[in-house]
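Just dropping this structure here.
What you see is the complex with one protein chain gone and the rest in place.
Here the chain labels run A, B and C in written order, and each chain numbers its own residues starting at 1.
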Amino acid sequence: MSERIRVGLVGTGRIGQIHARTLTQMVDSVELAVLTDVNQESARACAAACGVPKVVGDYRALLDDSTLQAVVICSSTDTHAPFIVQAAQAGKHIFCEKPIAADLDKIDAALDAVERAGVRLMVAFNRRFDANHQRIKKAIDSGEIGTPHRLHVVSRDPSPPPIDYIRVSGGLFFDMTIHDFDMARFLLGDVDEVYAAGGVLVDPRIGEAGDIDTAVVTLKFKNGALGTIENSRQAVYGYDQRVEVFGSKGAARSDNLYPNAVTISTGQSVARDLPLNFFLERYLDSYRTEMEAFIRSLADGAPMPVTGFDGRAPVVIAMAALTSCRENRPVKIAEIG
Amino acid sequence: MSERIRVGLVGTGRIGQIHARTLTQMVDSVELAVLTDVNQESARACAAACGVPKVVGDYRALLDDSTLQAVVICSSTDTHAPFIVQAAQAGKHIFCEKPIAADLDKIDAALDAVERAGVRLMVAFNRRFDANHQRIKKAIDSGEIGTPHRLHVVSRDPSPPPIDYIRVSGGLFFDMTIHDFDMARFLLGDVDEVYAAGGVLVDPRIGEAGDIDTAVVTLKFKNGALGTIENSRQAVYGYDQRVEVFGSKGAARSDNLYPNAVTISTGQSVARDLPLNFFLERYLDSYRTEMEAFIRSLADGAPMPVTGFDGRAPVVIAMAALTSCRENRPVKIAEIG
Amino acid sequence: MSERIRVGLVGTGRIGQIHARTLTQMVDSVELAVLTDVNQESARACAAACGVPKVVGDYRALLDDSTLQAVVICSSTDTHAPFIVQAAQAGKHIFCEKPIAADLDKIDAALDAVERAGVRLMVAFNRRFDANHQRIKKAIDSGEIGTPHRLHVVSRDPSPPPIDYIRVSGGLFFDMTIHDFDMARFLLGDVDEVYAAGGVLVDPRIGEAGDIDTAVVTLKFKNGALGTIENSRQAVYGYDQRVEVFGSKGAARSDNLYPNAVTISTGQSVARDLPLNFFLERYLDSYRTEMEAFIRSLADGAPMPVTGFDGRAPVVIAMAALTSCRENRPVKIAEIG
Partner (left out) sequence: MSERIRVGLVGTGRIGQIHARTLTQMVDSVELAVLTDVNQESARACAAACGVPKVVGDYRALLDDSTLQAVVICSSTDTHAPFIVQAAQAGKHIFCEKPIAADLDKIDAALDAVERAGVRLMVAFNRRFDANHQRIKKAIDSGEIGTPHRLHVVSRDPSPPPIDYIRVSGGLFFDMTIHDFDMARFLLGDVDEVYAAGGVLVDPRIGEAGDIDTAVVTLKFKNGALGTIENSRQAVYGYDQRVEVFGSKGAARSDNLYPNAVTISTGQSVARDLPLNFFLERYLDSYRTEMEAFIRSLADGAPMPVTGFDGRAPVVIAMAALTSCRENRPVKIAEIG
């Protein structure tokens, strides 16, 4: 067996803890050697819980560790772009949580640094690694359903985040639909034009905060296919994550995932329990699979399964969607950049 | 029991035969007394097959029969509006196949004649009477799923009609989406604005004939809800007819109907037979139920479940959709009429 | 087209009305010319509702009508055997509701009369004509699931019949399981041995009436396959009718039928409406299909799809089951007769 890849991780919040646990369980191929977080208490707790041997005081100290080949960036969104730049300059390969930034200039600066340093970057669009989405991708790639004509993505959260979060979230298209834009590209390729309709139907305070809580987006793909994405901030029955691709030879359609496969028949109904409630449960396996893919690409020298360009493209689509929604007109991707 | 209502029927094509059979089986409440068709052979065959006692030579002769209280109009689309006018003038109640016409002036003339004559008119949007759609309607009306935020209608035919038919069909929005526009109004009420994207993805000859074969329509309802309709002229697995309404307290979603509920597990897959192939099978029960509703409304004096205005409104939406698709912009319903 | 077959029907109770309606709707191939019932009022009402031209005073008068080629026997069970004998002697072909009798001597006398008269007899095990059961049969016959190893039949009624009915019903095995014994033979062929376990779990009054309300029957088929049948007099969620056949190359499994295909997701559950409540709804189509099969066999001279022997065999299995349950031991079919 080849030597284990040594990795450092920055940001031990919710998603950082998941990655830390995954990395410490990949005993054969990787060693999570160092953690850091602006909250040192959080970093130490995560190290103890996952069995990580070392905590350092800041990201700079982590980058200075010459034994590390790669960094995993799970810190707050505003740090992603500068941290990518610094990691690249330090010669580290990079796994970075999405989004790189909400600003194309910052994204381009980060991607540029990566390219100049010759390091490798994977942007963590974890949903691509979900078993349902992988199966649909396979149905397309294998020709099982022919040429795709239509994509429909249903993506609804179980309940809205706090209004304070809404205010700084960048808005629905950047905070929520961004995943679905990536899914659209993953499954059907590049987008040519966007038309977005939005509404405030869940909670008027979301509207007062300057955002929408419900959206329907029409996508015209470069290959001629038509896509629709629908979002809601609140599905009372839980996280609703379904995709349908319809093509010339058939259709592939995913259902939600459930905590069990038991049906209860009573005098009232034939019912099952609610779907898995939110992303940490629904997409749990995908976090592991994406990290394994990152490590495998590093080990094999294979192309990263989600590139820096893949991190940039959905941000552009989100910008087009926001413009479309505000001006109530279809917007070409080329109009944005 | 009250006396049976005496009815005459014009047009013994495919749909006329269905109505004729239904009417002759409603032994308790109705008597289908007379048939006519421009093809007398067809009318006689239908009379023999269904046990209808009399065939007359033309529609005029049918209207002259003073013992008839109502007429069922199943003749070709271009005759609907003039036949409504004549029936109204003859004092007959009217059950008319959709659409009334593709032209608002003709529709308005027909509705005007009906109103002036004081007769009653039902336009045959049979899908409203389908058990799935009825159940979704009930989920909305009962408050079971709260305030509707979203409607999604999937409506795909198993295979395109002949190109010659495409040429005279009025186009996808008038020939196919018209049903879905009606379904949208049935479930969520009146529409304020339409954005339609179309493509020729199934068969280039459809494009050469001036039509599209694939469409995605976004609807903004007057109540603020957002709708999407998707159409394809060709779903290789059969007729795909599904509706989802998502609201503040839940969602109601219909699946397709199947010829049986048997699952076959083999070494290859866990599979079931294809859905019911097309509308005559899929919506068979709805033809009976709509006719029963018409007869019951006549007998009880209750309001018609689908009015003349319900026949007009989806034509206006179709016009807006066509304009939107051609000009690639959202179009207000008020812009049309 | 060939001439229509003229039929008379005796017994205008619930099932007789269904057959009468079916026959009057088979306009092309059959003419239901005469009805009779010990309750003349019932016979006249049925004639009016279905449009049957003639009612006669008794079965004898019906048999005396030399224009009738066939009779449909829907009268009470105790009359089946003697009515078959008389009809055979009158030279009429016979469609007879199940069971022929609960007594092998009477059954054998009836079958003997049929054979001597050279008329044709179909026993009305309607479930064989159900689309689910037909699909499972096809999966077996086509080799799709290989050699059958196992049959499991779930057959539960929504609620028990009145205790007075229980007392005269002949007991669960003769009244309810009889259908499942026929289904077992239809799908997997003849039975060699039976072991039956029963209990009174639904209602102690059923036990006081000398019957059981819950049963599990193990069948050893002559071909080596193993079968199980389970019955309950009360499934609070409605009629539960499912069959599974498992074989060397796969399995075929049926689900219940539902009034619609709509799923309702709320904060409590993901639910659908209850299955069709009882046999008149669940098996409605099968009554039509079996009658069509009878008429077609008469017209074509093809073998009857359910023969007199098929009517006798499940009675023998029921006898074996009753002996097994009482004596708590496996019982060979050959032990009964």
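Points worth noting:
Keep this in mind: a residue touches a chain if its C-beta (ideal position, glycine included) is under 8 Å from a C-beta of that chain, and two chains touch if they have at least 3 such contacts.
It should be emphasised that the depicted structure is a prediction, and the values quoted were computed from it without experimental measurement.
Touch with the chain omitted from the figure is made, among C:R6, C:R44 or C:H152, by C:H152.
Note on the undisplayed chain: of the listed residues C:P53, C:G91 or C:G224, the one touching it is C:G224. Within the set B:R44, B:R167, B:K249 or B:R272, the residue that contacts the chain not displayed is B:R272.
Interface residues of chain B facing the missing partner chain: 235-237, 265-275. Mapped onto chain A, the footprint of the missing chain covers residues 25, 27-28, 49-51, 131-132, 134-136, 139, 144-145, 249-257, 259-267, 273. Residues 146-147, 149-150, 152, 154, 156, 195, 197, 199, 201-202, 214-216, 218, 220, 224-226, 228, 230, 232, 234-237, 240, 246, 248-251, 328-330 are the ones on chain C that touch the missing chain.
To be clear about the criterion, only the chains that are shown with their structure count from here on.
With chains reduced to the mean position of their C-alpha atoms, the one farthest from chain C is A.
Distance from the chain A centre to the chain B centre is 43 Å, each centre being the mean of its Cα atoms.
Rounded to whole angstrom, the centroid-to-centroid distance between chain A and chain C, based on C-alpha atoms, equals 58 Å. Per-chain CA centroids place chain B at a distance of 39 Å from chain C.
Of all residues in chain C, those touching 2 or more other chains are 265-267, 273, listed in ascending order.
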